[in-house]
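Before I ask anything, let me first share the structure, which is written out below as structure tokens.
Only a single protein chain was left out; the remaining protein chains are all shown in position.
Here the chain labels run A, B, C, D and E in written order, and each chain numbers its own residues starting at 1.
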Amino acid sequence: MGLFSMTKMVFRSVSRKPATLMYPVRPAKSAAAFRGRILIEPLKCIACRKCEKSCPTQAITVDVKVRTWQIDRLRCIICNCCVEDCPTNCLSTENIYTNPMTVREGIEIYTVPPKPERKKETVDNSKTEE
Amino acid sequence: MTYLARSPWVIHYDASSCNGCDIEVLACLTPLYDIERFGIINTGNPKHADVFLVTGSINEQNKEVIKNIYNQIPEPKVVVAIGICATSGGVFRECYNVMGGIDTMIPVDVYVPGCAARPEMIIDGVVKALGILEEKWAKMEAGKK
Amino acid sequence: MIREEQKMQDITPDSLIRSVQAMKDGGKRLVQIGCARIGDIFEINYSFDKDYNFENLKLTIPSGLEVPSVSGIYTCAFVYENEIHDLYGIEITGIAIDFKGTFIRTSIKYPFGVVSSKEEDACQNKL
Amino acid sequence: MSKQVVIPFGPQHPVLPEPLHLDLVLEDEKVVDAIPTIGYVHRGLEKLVEKREYPQYVYIAERICGICSFIHGMTYCQGIEGIMNLEIPKRADYLRTIWSEYSRMHSHLLWLGLFADAMGFESLFMNAWRLREHILDDLEATTGGRVIQGSCKVGGVRRDISSEKLDEMASGLDSMQGELHDLVNVFLRDSSVRHRLKGTGILSKDDAYLQGAVGPTIRASGHSYDTRKIGYAAYGDLSFEPVVASAGDSYARCEVRAKEMFTSIDIVKQAVKKIPDGPIDMKVTGAPDGEYFARSEQPRGEVIHYIKGNGTKFLARHRVRTPTLANITPLVTILKGCELADVPIIVLSIDPCIGCAER
Amino acid sequence: MELLIFLILFPALAGLLVLLLPKDFLHGAVVKCSALIVAIVSVVLFAAEWNKGIQIYSLASEPTGQLIFLIELLIAIFLLYIGIKNRQYLVIGLVIVQTALVIWLEMAHPVSEITKNLFVDELTLIMALIVGVIGGLIAIYATGYMREYHLQHKEARDRRPLFFCLILVFLSAMFGLIFSNNLVWIFFFWEVTTLCSFLLIGYSGTEDAKKNAFSALWMNLLGGLGFVIALIALTFIKGSSFELMTLITTGPAIALIPAVLIGFAGLTKSAQLPFSSWLLGAMVAPTPVSALLHSSTMVKAGVYIIVRFAPVFEHTYAGYAIALVGAVTFLIASMIAISQSNAKRVLAYSTVANLGLIIACAGIGTYEAMWAAIFLIIFHAIAKSLLFLCVGTAEHSLNSRDIEDMDGLVLKMPKVAGMILIGIAGMFLAPFGMLMSKYATMRAFLDTPGGFLLILILAFGSAVTVFFWSKWMGKIISVPPSSGETIEKRVSISEWAALYSLSALTIVVCFLIPVISSVIVERFLKTTYGMTTSLPFENVVIMILMLVLVLILPLTFLHYRKDKKHTGPYMCGRPVNDAYAFEGSLGIRRELVISNYYLDSWFGEAKLVPVGCAAGVVLILISFAAMLIGGVIL
Partner (left out) sequence: MNLNIITGIIFLILAPLIGGLIAGADRIVTARMQGRVGPPLLQPFYDVSKLFEKETMVVTTTQYVYVVAYIVFIAFTGALFFSGGDILLVVFALTLAHVFLIMGAYASRSPYSVIGAERELIMLMAFEPAIILCAAGMYLVSKSFFVRDIISYNGAIILLIPGLFFAFLYVFTMKLRKSPFDISTSHHAHQELIKGLTTDFSGSVLGITEIAHWYETVFLLGFIYLFFAFNPVIGIIALIVIYLLEIYIDNVSARVRWSFALKSAWIITAVLGIVNIGILFFRWW
């Protein structure tokens, strides 16, 4: 009775276009809500270390003295906690993921503005690595 | 010219992952991602494999297993560590039974971050690994001569 | 949300087997056996269930004491008992299928048997 | 006369997505003895309660397993809420219910696929996983994560779902139902599948009960036991019947899971209809003190999170008894006397999740 | 004719000499020399007679006949004595009935008028070569083997002189059987083989041996009874004759009844179902006995006699029924062989199976079938004796005859392993003789209306054969982890001599198929049927090509010897040590154990033997019925 009951699905698959998303050829689908990676607007950061404390994996290290905000991409689980806890909303989650890397260097360091003066003393700091 | 990059066969081993990355690796095989387009087959057998996909981190019991599998993959081979567990121990870094990322045991060629890594990231990671595979092959050939 | 009532009954090592047997006679199934370390004592919980009625037996023992196995009554207890042995180092005697410490192999012996200090988070920033 | 074969099965084996090893003693292909060993995935994450504050620990609890991640997080939260006697907002309960059911569907579809693969039925595997992507899309759209959702927290949930999206999800499920029917039809009707499943790995009704089987494994042996019936989250408000089968073989377990997906769809639709408006979380202050056994129904069965707080931010003990751990004893029982070819099927038929079992 | 008489008498006399020689004096030398002489003389005989067609020799039968009668009575008395001593009522009964009939036959119908008592034709020559050369080699082998045997089997009384005597007498009996044209003589030699086999099987004197010896005895006596009845029938049938060659030419109308009865005797002697159990039981005997009985002599006597009568069976229902007995035996014995792990039992079942195939051919009885049957006899004799002897040698070194214990024999005993492989390949692989004979069998079956069921049985039987031989080969070649020293040194020279000769024969004879076919077999068929057949020429070429390929392929080993990276086998990633032990559950270190499949629930003895026996009995009854009716298929 149930011989070849898969037939219907097989023929449906053949008659339709393949379901494949053709990823590298076509860009990846991703939902707006997808938590890809944490972004920081270093300029807004006040190095309050709230994010560091709330991070369940200690991916964030904020150095108050040297004024750096550092994240280890190979440690972050993109849980969004830091984003929620940041008082200045300088953190956000992007729906683009971190690219694979060939050396274990997930750490990105951003310089944040020095504490007292809140001037627009633009430090070029969009960087070190990626 | 090498055909390695056109026919990388993978073997997947779940070290001590939470399954999150694991099922995403499997998802790569399925219609939506279909990595067979690149000639990738999940062989399940180290002796046929070129690419070693590891998810999860090293622990007491699986360290030998990972080493064994690695040793049974014929040269040239690459290792892709998938998910932050595999790259650094991830959330479980501080657990008593986690010894850290895969690179504490075997050399890792590509690190794929994410918790869990998305299938697209895994595809990216494997594609990146292919380049390394070709390099390794070239080196191997040079060594032969 | 429903807050389930938590029935907890304290027992001693001597009455363990008897109480567990009583549970079985009452047609209950063994849900789990768990352990917790509070300072120098271990609490072992035996949980049972019948028709969604959840009941627990709590056995409190000092460290170093041997506990008889209940796997003679409920075979499935061997899983939990091996686990407790491997994680806490509590000797459980007469387990139906005794893995002798190989059920869960850990890098630290009896990880839950020792109290960890928060300071030894040395690996925190190890790469 | 007959000669024995002793072979290692696992930890690395293509049919096992997760490591587990069995020492198989065979005669020809008949399994005389199968002794399992676990521990390849043991991380020891329960110990992390000593290093993480309890609200942060949710993220660890979620990562007990990537398949049943959401329900783990939720049950953990329920445990804390149980100790602290929190009454979380109703909408949060409903959202938890919806996501739980989505997890269940995703897990069952995943399992159906793997199960098909274990039977060497590749195209069925592909189709199951193709359907599963619909579920994952919805999960990702609503929580931001495909497999690790991270949308539950102590005192409620972290994200809301707009009512349009809820309706869209319900109708999405409706339209998926057709294909799901076709899929399930193959599992339940196809003769080659039945040939493999009928009568393999029979777990008797008594064995199932006394050996502590849970979830679909016990339901397939004729017990109508489903933890959802105790009415945690919003389940108390929704009507559903646990799916029960009586044969106790692999086919019955497959049947139960397959049919449960429809129950889940039904539950989601009811929940979407009934979901009240209101806040989705509440402020939680203080620290838990006391102990609590939180129970809920995972895709694989009843999970128990035992939580013991000591009044600090760091819990004294968190222990998870996962369904797979409970199902290991029945597994060992039903493996005896089967054939080598059935080992993958029987092992998978209890839907083992080693990540859960070993934590 | 002198050569014939020499071959018949010389071994027996040599045997008596061995028996009479003082203890431990020159036994080995005498046996070796006489075996060598027998072998050489049979070759000489062949060289002298191969192109002469049928030669019938007259020999005064009066005194010989009486002598034979006397010995027969002595044998009967001896058997009676043994039977009474051991309370074997079945044996007693059979002996009494048989002897009574023989006496009656002798008294009532003295068949002294027969003078053409000896003859030689191509088939006889082939049989003589088999008995002489292979039998001789086995005897030589036995000298080395038995020394070791008694070192290992302390429970068995050392009665080696008797043993060698029996072996040599056995050869005599076989020569007598194939050279005799007088059916009464044939019957006499027939009984001598029965007696010798009984004594040889019971040689070790253990309970088991005794039991099996008696079961062999009664079954063969039953066959003998059939033979006597055939002789008596001959006295009643008009136009019949006690001369074999004459009888055969009279055609089925006259010869069918004796043919079937003698065929029945042949079935028992060649251990066809339902009589196969004696051959299995006979495996308790020392291995040279098995080799002698089951490859080249005893059982070959059974098939020989049936093959002789094949022209009579052609196109008769009775013949067809006999063919079916053979075919069913072939299928069922092959199947049972799958479930056996005792090497000698595997060989025994395979022997039974192959004899079945020969009988199937003989029962069909067409010239093509005969061609196949003769080649089957040749190749089976060579390859099977090689295998038996190899197993015997391996057994002494491994202290086991279990195939599982031959694990990795290539490293432990490379030469013996190689020979076993040759033997096995000779039994079922393509370019080797057995398969070529199967080819002919197939064609023969297809070309005769009786072949309908046979062809199906053959197809299934061949498939089954592949299974048990291959798995045995696999066991031998699988390389164990620790490559220890070879343990071949203890094997004696006489054993090597026999083993090497037989291995060489297995291969050489394959190359010689076309020659043997055209020079001997086709002539024989021409004279018997007036028609002949052979392998198509290009098949011969292909076959030889394959043979050469198979022989040179191992040379590639030399090429691949170098710089390959070696790893352990795949073990699911588990840590494995050098001895392939792995870390198992419960903390136990487990040895990797791999055994072959025996599919006992499908092919177990308990399951198939009753089926086979029932089928055998029914078919034999049918053949009797058909004999009485005497129907002919178209």
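Following the convention adopted for this analysis, a residue touches a chain if its C-beta (ideal position, glycine included) is under 8 Å from a C-beta of that chain, and two chains touch if they have at least 3 such contacts.
Predicted model only: the values in this text are computed from it and were never measured.
Trainee: Need the list of shown chains touched by the one chain that isn't shown.
Mentor: Within the full complex, the chain not displayed touches A, B, D, E.
Trainee: Among E:A47, E:A100 or E:A463, which residue is in contact with the omitted chain in the full complex?
Mentor: E:A463
Trainee: Can you work out which residue in E:G53, E:P449 or E:P610 touches the chain that's missing from view?
Mentor: Reading the full complex, the residue touching the unseen chain is E:P449.
Trainee: Just checking the interface: what residues of chain D touch the absent partner chain?
Mentor: Against the missing chain, chain D presents residues 5, 7-8, 13-15, 29, 116-124, 126-127, 130, 190, 192-193, 195-196, 339-344.
Trainee: List every residue of chain A that touches the chain not included in the displayed model.
Mentor: For chain A, the residues touching the absent chain are 4-7, 10, 13-14, 16, 18-20, 22.
Trainee: Just the residue numbers, please: which parts of chain B touch the chain that's not shown?
Mentor: 2-4, 6-7, 9, 30-31, 34, 36-39, 41-45, 47-48, 50, 72, 74-76, 137, 140
Methods note: only the chains that are shown with their structure count from here on.
Trainee: Could you name all chains that are in contact with chain B and with chain D at the same time?
Mentor: Touching chain B and chain D alike, sorted by label: A, C, E.
Trainee: So which one's got more C-beta contacts, A-D or A-B?
Mentor: Of the two interfaces, A-D and A-B, more C-beta pairs touch across A-B.
Trainee: Starting from the Cα centroid of chain C, hunt down the chain whose centroid lies farthest away.
Mentor: Computed centres place E farthest from chain C.
Trainee: Can you work out the whole-Å distance between the CA centroids of chain B and chain C?
Mentor: Computed from C-alpha means, the inter-chain centre distance equals 37 Å.
Trainee: Whole-Å distance, chain B centre to chain E centre, using C-alpha means?
Mentor: 60
Trainee: Two or more other chains in contact with one residue: find those residues in chain B.
Mentor: In chain B, residues 13, 31-32, 45-46, 59-61, 65, 69, 88, 91, 93-94, 96-97, 115, 118 touch at least two other chains, as defined above.
Trainee: I need the residues of chain E touching at least two other chains; which ones are they?
Mentor: 571, 573-574, 585-586
Trainee: Mind listing the chain B positions that touch chain C in their complex?
Mentor: These residues of chain B touch chain C: 59-61, 88-89, 93-94, 96-97, 99-100.
Trainee: Chain B touches which residues of chain E in the complex?
Mentor: 565, 567-568, 570-571, 573-576
Trainee: Using the touch definition up top, name the residues of chain B that touch chain E in the complex.
Mentor: Per the stated touch rule, the residues are 13, 45-47, 64-66, 68-69, 71-72, 74.
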